[in-house]
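To keep things clear, I will list the structure first and then write my remarks on it.
Complex shown without one protein chain; remaining protein chains in place.
And then chain A:
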């Protein structure tokens, strides 16, 4: 609505200086009444999947129907993912900050009548603290949020990502205006160096150093030079880049423009996976708006600096997250990695000097330029500065997005913020770093979460996926899972990766069937070593990590599969049996109706039983039973 139509009269909108930007910001803020109630509905992917679009529509019509005669009419705002996805759809009423969770369309009327008109609270929609059963009124008092430090995510949940005025009101593009009017490109690079920022895409390479070596390469080779956003987020279980692109697209864009200014690039690319349509949409809108306001394109803010960017949709290949593969993919070829004796900063896209950074890395840049590299360096720990966004998933109560300063203990994330494992048992392990990472067992729960400590524990930061596993998760199965994933995703160009991973997976397949011998474990170790040493790209060379760390910390569990034909976690199909506990079974017949082979028998309202000879161990009965009567051993 607003900005699109206006984009036509682009000259009217164009900002020509820092003063222009500040004036516009003041105008937007002046028009706002701080007392005006604002109903904020999360439209992140998670909440949308849980029906939040219906919730916001219902709130809108309830509002229309209510004929509110208040002096200020409440506004409705939809935002990106607010992080607490497992409790969505979320609705927050500002400025009071009343936090409603698991909201349904039918709650809309009551929210309007009670909270907006009468100023009361709808108690049943409040979050209940699982530890003491207390209902919590305000967002900021919920333990999940209380212990986080939201720096990169500070805008998400507050701004409407499709409306640039919201971004500008909250200080967006201030860093860009500051840099263009008061800083030389060299000074921008220096701030990034001072900040100690390390890339958030996995390996933790210092961003300042990357930019510096690009500058050196440019000195040798001249221009053009390119800046690129890695929005491929191929790591299964990770969704922080998705959230940032969807919820605060201007932050990524502003970071990219700042990088372009620092390096003297006039063209940039955003490589975003096609599985993220909402991210692509929001980035596209953000770029159109930024162009209309003179923040992107020719002669940005009248500074003489011109830069434009383009989105490339990925086409579903994990390996395209790897830098050299990503470049060949943008060039229109199959995404085969190439050996890295020539670095991307020297020969990247079209053989030109190129700086590729991860989405979250780029989103950090405006913060650093705004508040200074020194400010940034004080957050976190000395060799891992700043904050990191993690996606916390798996067997944990509070599934969602978590941002903390680098260096906090693992237990803070999993237990204090994540609320621990459902059922209250200690977690078994946390898998970090995706297929390139490893498992950190419960005993190491005090490990500080930063680049170097995780590596020391045999795992990796990776993109920041944290998958919490409890004693119902099998390490052999997890190892097999990652190997199969990488086997499918490998480009197949080099032998160690192509054949080595398949062989490792075959061994684990055998384990999961109770076959194989202890000697196979030695084979796994030597194969791992060979692959690590000789694979061409990091997909292959890091692939053995999940198996190596689980072997290190959970060797017993591997051995149980081989020597006792048992899967202690009850996961590996060939080694388990399903049964029904007659004490708990109510005879509701649900499971019998669902069983695909019809091997569950019993009279209505009487305990049922499974014919284990026929059972194909599909687990549907267990998923179906509402009375926890189905067991697996």
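The definition used in the following text is that contacts are C-beta pairs under 8 Å (C-beta built on N, C-alpha and C of every residue); 3 or more make two chains touch, one makes a residue touch a chain; residues count from 1.
Simple rule for what comes next: contacts and distances are computed from a predicted model.
When the listed names "Bifunctional protein PyrR", "Aspartyl/glutamyl-tRNA(Asn/Gln) amidotransferase subunit B", "NADH-quinone oxidoreductase subunit E" or "Phosphate transport system permease protein PstA" are checked against UniProt, the chain not shown comes out as "NADH-quinone oxidoreductase subunit E".
Interface note: of A:29, A:65, A:315 or A:342, the residue touching the hidden chain in the full complex is A:315. When the full complex is taken into account, the listed residue touching the unshown chain is A:467, out of A:183, A:440 or A:467. Across the entire complex, the residue among A:333, A:517 or A:577 in touch with the chain not shown is A:333.
Of the options A:190, A:594 or A:631, the residue whose C-beta touches the omitted chain is A:594. Across A:37, A:161 or A:237, the residue that sits in touch with the chain not pictured is A:237. In the full complex, the hidden chain is touched by chain A at residues 45-54, 85-86, 233-239, 242-243, 274-278, 312-313, 315-318, 329-336, 391, 393-395, 399-400, 431, 434, 465, 467, 469, 473, 478, 481-482, 485, 489, 491, 590, 594, 596, 618-620, 623-624.
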